[in-house]
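Beneath this line is the structure, given in C-alpha cells, with notes to follow.
What you see is the complex with one protein chain gone and the rest in place.
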Amino acid sequence: MPSLLVIIPLLAVLLLNLPLNFLRRLALPAAVLFAVYQALFAMQLLPASCTACPTHERWFVNVLDPLTSVLLLAIAVVAFASVFVLHATASDEKHGFNAFNLIFLAVAGMNGLVMVRDLFSMYIFLEIASVASFILIAAQRDMGGLEGAFKYLVMSALATMMMLASIALLLAYCGSTSFMVVAEALHAHGSHGYLLTAVGLFLGGLLIKSGIMPFHGWLPDAYAAAPAAASTLIAGIVTKTTGVYALIRLVLHVFGPSVAVQQLLLIFGAISVVAGALAALGQSDMKRMLAYSSISQVGYIVMGLGVAGAANKFAAELGVAGAIFHLFNHAIFKTLLFVNAAAVEKQAGTRDMNQLGGLAQKMPITGLTSLLAMFATAGVPPLAGFWSKLLIIAALWLAGYHGYALLGIGASLLTLAYFLSLQRRVFFGLLRAGCENVREAGWALTVPSLVLAAILLGVGVALPWLIGSFLLPVKGF
Amino acid sequence: MTKLMYFAILLPAVISLLALGTRKLGKVCAATALLGAVVNLVVALKLFLAPAHAVHIPWTSWGLDFTLRLYPFSAFIVLAAAGFALAITLYSLPFMAKREHSGLFYFQLLLSVAFANGAALADNLILLLFFWEGLLITLYGLIAIGRPGAWKSAMKALVLVGVSDVCMMFGIALAGHYAGTMTISKMHLVLTQTGPTLAFLFLIVGATAKAGALPFHSWIPDAAVDAPLPFMALMPAAFEKLLGIYFLARITLDIFALTPGSWCSTLLMTLGAITILVAVMMALIQKDYKRLLAYHAISQVGYMILGIGTAVPAGIVGGLFHMINHAMYKSGLFLTGGSVERQAGTTDLNKLGGIARLMPVTFICFFVTACSISGVPPFNGFFSKELIYDGALERGGIFYAAALLGSFLTAASFLKLGHSAYFGKLSEANKGIKEAPWAMLLPMLTIAGFCIFFGVFNAVPLHKLIIPALTGSSFGAAHVEEIAKTHLVGWPVSTLLVVGTLVVLALALLNHFIGVKRSGSGIGAADHIHYAPGLHQAYDAAEKGWFDPYEIGLKLARALAAVTWGVDRFINWVSDSLAVGLTAMFSYIVRALHNGSLSVYIWWALAGLVLVIVFLVKVN
Amino acid sequence: MDPNLKTELLANVILMAAMLLGGLATVMLRQLVKAAIALAFTSVVLCILMFKLAAPWAAVFELSVCAGLITVVFISAISLVKPATEEERAAHMRFKVRRYFLLPLVLLTVGCGLSYMTVRPLPVVAGAELITDMRILLWGPRALDLLGQILVLLAGVWGVVVLFKEEK
Partner (left out) sequence: MNLITLIMPFGIFVALLAVVGLFCLIVTRDMLRILLALEIVTKAVTLLLVVGGAVSGQMALAQTLVITLIVIEVVVIVVGAGIVIAVFKHTGTLDVRRLRNLKG
C-alpha cells in the first residue's frame, strides 16, 4: 500500500510522542525499521521486479512508475543514513528526539511528494518537507543555522509563491490541478504566452528549489550551516525530491520538453555545472565545498533532462535515464560525503580544511569511503557516478550538443580537482598538529558510510544488469 | 620429418642459451658455439635432402598461425646460412679469442642462426616478422659489443633498419588485409590496384633495406669500423643478403606476380642501379679496408635488386645466383680483412702495403674473391653478373650501362685495394707480420674454393640450387628449365655481353695504371676520379653525411625536438600557470559574488525568473 | 456592457485598489505594529473580495486565520523583539526614501505594460469534472490535502517547540 509510506511516519510521530518515556528510545529502531521497509517496498516496485504493480488506490492514483520507485528507494537510503548520523551527533536527548520527529515528517512529505499526481498536492508535500527542513536547520539555534534557515525559508517561500501563481493561472485555464488534465490542456494551446508564463513561473520555482544557478543563493548557506543530520538529509534528498525530482516529473509528464524548455535547462545546467565547480574549488569549509559540488552535480542532472525532447529519440532516452540515474547516484554519494563530513566534524571538532590533515591514518573507514564517494562524484570508472555521467554526456553528444558535452567533461576535471584537494587537505598528507587524538567515528557513523559505499560500488559494478532492467525502463515516458 | 624444421629453429636457439650460460668459460663457450654451428649444418643438410612439406599449427583466429614451409628455396637459404655460420664460427675461434664479450658474440651468432632459419622457413607473414625483428635485435647486439662507442653505430643500425621494418609491418598488414590471409604461399595479389601496390612498395622497403640497399644503407660502413669483423662477414655480407633477397624474391615471385612491363619493375631496377652506382662511387674513395668492403656490400645488392627487378627469367636467376655468390665472396673478402686486421693490427690502407709475401694464403684468397666480385671469368661473380646483364639488356640499355659502369668502378676499387694493401712498399712496422692461423685460413680457403667451383662448374649450382628454388613460384619450372638449357649452361650464350665485360675490365686496369702513375702510389689510384671536377664536392658532402638518411633524420629530430620543447613549455605554461590562474580567478569571482546578502540572492532568482519567462515566450 | 456587470467590476476594482493601498501601507509604514495592522486590513479587503467572488468558505478562513491569527503572530513577534532606537529609525527612513522612490515607477511600468499588452485570445478548457459541493470535494478527491495539512501542522508544532522554547 503506497499510502502507508505517508501514514506510517505520521503514526510513528504520534505514537512516539505519547507520554511514555521508554517510547523515546524506540525512535532510532523505528526509523531504521521504517527505512528498511520503504527500501524493500521500493525495490519490489523497481522495473525489473514489477510486473503487476497496483496502480490505483484511494489517495494516490497512478503512483507506481519507475521514477517514483527510484526516488522512494533513495529517500529510504538517505533517511536511514541520516537517522544514524542524528543518533551519533545529537547534542542531547531532547534535541535528538525533536529532530527524529522532524525527519519522520520530512520523509512523509517526500514520500507523498514523489507519489502524488496533482500540482497542488505536490505543493503541499513539498512544503511539508521544506518546513521540516527549515526547522531542522535552525534546530540548534546557533547563528549559522538560523541564518541558513532564514535564507532557505525566504527563498523557498518565494519559490512556492511562483508555483502557486502558476497553479492559479493553470486552474483558471483548465479548471483542474491534476497532472493528466493539465498536461492535456497544455498540449492544446501550449505555445500561448499565458500558458508559457505559467510554465515559466513553475519552472522558476522548481529551479529555486533545486538550487540551480542563479536561483541557488540559499543552498550553500543552508547546507553548510545545518546540523550534521539535517545537512545529510537535506543535501542528500530533500532538495533532490522537492526540486530536481519535481522538475523531472513536470518537464517530462506535464509541461513537455519543448525546445525552449530544453534550451533553458541546458543553459542553466551548464552554468551550474561550471560555476558550482569553480566556487567549490576555493572553499575551506568542507560542507560548503560539498554544497557547491551539489549545485554542480545537479547541473549535470538538469543538462541530462535538457535533451529529453531531442529529435534523436535514443539520445532523449539516454539523457533522461542518465539524469534519473545521476539523481539516484548523487543522493547516495552526496549523503556519504555528508556523513563523512559529520564524522570528521564530530571527531576532529572542526570542518575547516585548513586545520585538518592526515586523518586517513586515524579514520581509515571515513577516509576510504569518502575517497570512493569523491571518485564516484568526479566520474571515475567503474563507480556509479561514472556511468550516469557517461550516459548524460553521451546523450548530449548524440543530441548534437557537442559544446555542452565537452563542457561536462571539462567540469568533471574540475570536480576531480576540488575533491582531490579536499582529500589531500583532510585525509591525506601529514597529520596536523591537534589531530593526534582523533579516533575513528563510532558505529553509528561508520555503518551508514559502509552501507552507502557498498551501494556505490555495487551499482557501479552491477551496471550491465541495471542498464537493461532498470535504467532504460526508468525513462518511462 | 616434420620435426626437423622445429629443430632447425630450436636447436641453435637452445645451444645459444648454452653459450650464454658458459660465456665466462672462454674455450668451453667457443666449443659450444662450434658444436651449435655443426649441428645446425647437419640439420640444414637433412632439410635440404628432405622432400618439400609444410607444418601448420593454427594459433590465433586473426591470421597469426605457426606455419612453416620447407621447399627447395627455403632449404637452400637455410643450407647456405648454415654453411656461412659454420665457416664464420670457425674463423671466430682465433679471432674472438682474446676479445671481450666473445661469449655474447657466440650467443648472438647462434641466436641469429635460429632467427634466420625461422625467417627462411616461415610461411606466415606475422611469424616471419617475428623472426625478422629478432634478427634486428641480434644485429643491434652484435654491433654494440664491438669496440667501445660502438653503441652509436648500433643505434644507427637499429633506427634505420627499424624504420624500414615499420614500413614492412605496414606492408604486411596491408597485404594481409587485401589477400585475406597471412600465409605467404596462399597470397596472390595483383599490382593493378592501389591498395596491393601500396602493400608491395612497403614490403619492398622492408626487404631491400634488410639486404642493405639505398637509402637505409648508411649503418653498414659505420658498423664495418665498429663491430667485430666476423659480424660483418656474417650479417651484412651473408645473412642479410640471403634473407633480404630471399624475401624480395618471394614478394616479387610468390605474393605479387611482377611483370616485366610494370612500373614497379622499373622502380626496382632503378633502385638497383642507383644503389650500385652510388655505393661503388663511395667505395672507390675509401682508405680503409673494411669500409671499402662495406660499401661494396651495399653496391652488390644493387645487382641483385636489378636482376630480380627485371622480372625476366635470366635476370631473376642471375639475381638469385648473384645473391649466393655475393654471400660467398663478400664473406671471404671480409674474412681476409679480418686476418689482415688481426695480424697487422690495422685496416688503414695508408699503413698497409706489400704484405702479399708475408701472408700468401690470405692474399690468394683475396685475389680469388676480388676477381669474383669484379666479374672476372671464370670466377662465380662473372657468371651471375652476365645473367643480370642479359636481363637488364632485355629491359633497357640504360640499366645495362649502369651495371657495366658499376662493374668498371668495382674492378677499379679492388685494383686499388689489392695494390695498396698487398703490394707496394712494406713499411718497417709491418715487417714482423705472420700468416694467420689455420682456423682462420680454412674458412677463407673453403669459401675461395667455392668461388672457383661455382664459377667453373656454374651449371651445378644453377641446376641444383637456383632453378629448383624457383620451382613453385609464379615462374613455371618448365619455363625456367628451358631458359637454363638455352642460356645458362657453361659459357654465356651472348658473346657480345662477354666482350663488353672484358672491355670494361681492361678499361679498369688501364684506369688503374693511369691513376697509379698520376698519384705515384696504389692507394691514390682512384684519386683522379675522387678529385675530378664536380665529383669531389659531391664526395665531400657525402663524407659529411649530407646524404645519410640517419644524419638527416637526426638533424630533423633535433630541430623538431627544439620546436616541441618550445611547444611543450608553452603548454606547460598554459596548463600550470594560465589554466590554474584563470581557474583560481574565476573561482574567486564566483565566490565573491556570493556575498551572503539575502536580497542579492532574491535579485538573482527574480532576474532568473524574468529571464525564464521572457525566453519561453520569445522562443515559442 | 451590462450595467450590473459594470457596477460589479467597478466594485471589484475599488476593492483591489484598497488592497493595493493596504499592501503599500504594509510595506511603507514606519512602525512594524502599524504595518502588521495594515496587513490585517489587506486581508479583510481580500476577504470581502473573495465573498464577492462567491468563495464564502475561503473568505471565512481568510478572515479568521489571516486577518486574525497571523496578525496575532506578528504582533506577538514584534512585542518580543526590542523596538529599534530612534536613531536607527531615522537612518532607516532616509534609506527608505532613497530606495522606495523607485516603487511607483516599477508599479507604473508593470501596470501599463500589462494593461496595454495585446494577447491573443485563449479559450478556457473545461477539462475536469465539475464538483460544486465543497464537502464532497474536501473529503473525496482532495482528502490528501487534509493529510498534508495535518503533517504541516505537526511540523509547525515542532517548529514552535524547537524555536520558541526558552533556553535555560
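So that you can tell them apart, the chains are marked A, B and C in the order they are listed, and the count of residues begins at 1 in each.
The rule we apply is simple: a contact is a pair of C-beta atoms (placed from the backbone, for glycine too) under 8 Å apart; a residue touches a chain by one contact, two chains touch by 3 or more.
Bear in mind that the values here come from a model prediction, so they are computed numbers and not experimental data.
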Identify the visible chains that the left-out chain touches across the whole complex. A, B, C
Touch rule applied to chain C and the missing chain gives residues 9, 12-13, 16-17, 19-20, 23-24, 26-27, 32, 35-36, 39, 42-43, 46, 49-50, 53-55, 57-58, 61-62, 65-66, 69-70, 73-74, 77-78, 80-82, 84, 92, 95-96, 99-100, 102-103, 106-107, 110-111, 114-115, 119-124, 126, 128, 130-134, 137-138, 142, 145, 148-149, 152-153, 155-156, 159-160, 162-164
Of the residues in chain B, which ones touch the absent chain? 591-592, 594-599, 602-603, 606
Where chain A meets the chain that is not shown, the residues are 120, 124, 127, 131, 134-135, 138, 141, 143-144, 146-151, 153-154, 157-158, 161, 164-165, 167-177, 194, 220-221, 224-225, 282-283, 288
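To be clear about the criterion, only the chains that are shown with their structure count from here on.
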Looking only at which chains touch which, which shape fits best: line, ring, star, complete or other? line
Furthest chain, CA centroid comparison against chain C: B
If I average the C-alpha coordinates per chain and also across every protein chain shown, which chain's average lies closest to the global one? A
Just the number, please: Cα centre separation of chain A and chain C in whole Å. 32
Averaged-CA centre spacing for the pair chain B and chain A, given as whole angstrom: 70
If you average the Cα atoms of chain B and of chain C to get two centres, how far apart are those centres in Å? 97
Which positions in chain C are in touch with at least two other chains? none
If a residue has to touch 2 or more other chains to count, which residues of chain A qualify? 193
Residues of chain A defined as touching chain B within the complex: 150-151, 154-155, 158-159, 162, 190-191, 193, 196-197, 199-201, 203-204, 207-208, 214-215, 217-218, 220-221, 258-261, 263-264, 268, 275, 278-279, 281-283, 414, 417
Please give the residue numbers of chain B that touch chain A in the complex, ascending. 583-584, 586-588, 590-591, 594, 596, 598, 600-602, 604-609, 612-613, 615-617, 619-620
Any idea which chain A residues touch chain C in the complex? 6-7, 10, 13, 58-60, 98, 101-102, 105, 108-109, 112, 116, 118, 120-121, 124-125, 127-128, 131-132, 134-135, 138-139, 141, 172-176, 178, 181-182, 184-185, 188-189, 192-195
